[in-house]
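What follows is an incomplete set of chains from the complex, kept in their original frame.
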């Protein structure tokens, strides 16, 4: 044990390893739709991340990221919420591990709702109330809070990456807030 | 006991009693959205009932009815499915009593999704796969099978009674079939 080079974070993969894995297996993701609630739990706003994609187009997305080997779903969710919303967002993580929806992303469009050109990913999707202030880090430019009506609009739907507008609508429907 | 007039069905209320109850309490309903599934469980069609309302307008609705005193939610669901779809529909009743959505109908419009001028009703809503042939009875004129896209359209939404188009969309979202 003593002479072994320590592996501080075996869940992290090199770019090559990740590309290799993506050719072999579906990749497990967690995704979170940040929401603001009023005092009796009704959704008042939905938070969407704005960012520039590889084609220099502005696109919208939600909190999203991979579950690493050895990491629990909750820990992955917490890590990606902090990464995308900053340390002062104070997200209320779900008490139950049951997602409100499962989204399947395939590399080739084939009639399904969701697509991801890089990989076959399966995502456990949660609605996460946020009570603090959000300060997106990394590649996101900003977090925009929209009314439920605006978040469900055709315009926003068309701006969302990989079909995630359907996921926002499904979240609103689950909350009893999709007309 | 012997001379007491038997009450074969104490759950039934006279029109006066029901009107009286509606002034005092929220009324518990069950509602079911009939669906056709393919071999791996994906929704292919949604069944909507067509009927003439009190204003002689054609409207669309779903399977809906009251839970009687002493009756279980399952028994009520079964009774209303048979009443609205006929005896040969072979509905697959849900294994779990957990509804996919709870709909609250208020007599006065107040910002909520659902309304019912007669009463305050709270409805447990289920998605019910149907494998047989449907033969609507009572006041429904016919059952129309629509594609998920058609069932979620603005046109159909505008034809549904009491805001139930939102319920159809919520059902499709839960099934992973609302774009």
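Which chain is which? They are A and B, in the order written, and residues in each are numbered from 1.
Simple rule for what comes next: contacts are C-beta pairs under 8 Å (C-beta built on N, C-alpha and C of every residue); 3 or more make two chains touch, one makes a residue touch a chain.
Everything numeric here is computed off the predicted structure, so don't read it as measured data.
**Student:** Wait, 2 copies are placed, so what's the full copy count for the complex?
**Tutor:** My count of identical chains over the entire file-defined complex is 4.
By definition in this document, only the chains that are shown with their structure count from here on.
**Student:** Would you mind writing out the residues of subunit B in touch with subunit A in their complex?
**Tutor:** Residues 101-103, 113, 166, 169-170, 173-174, 176-179 of subunit B touch subunit A in their complex.
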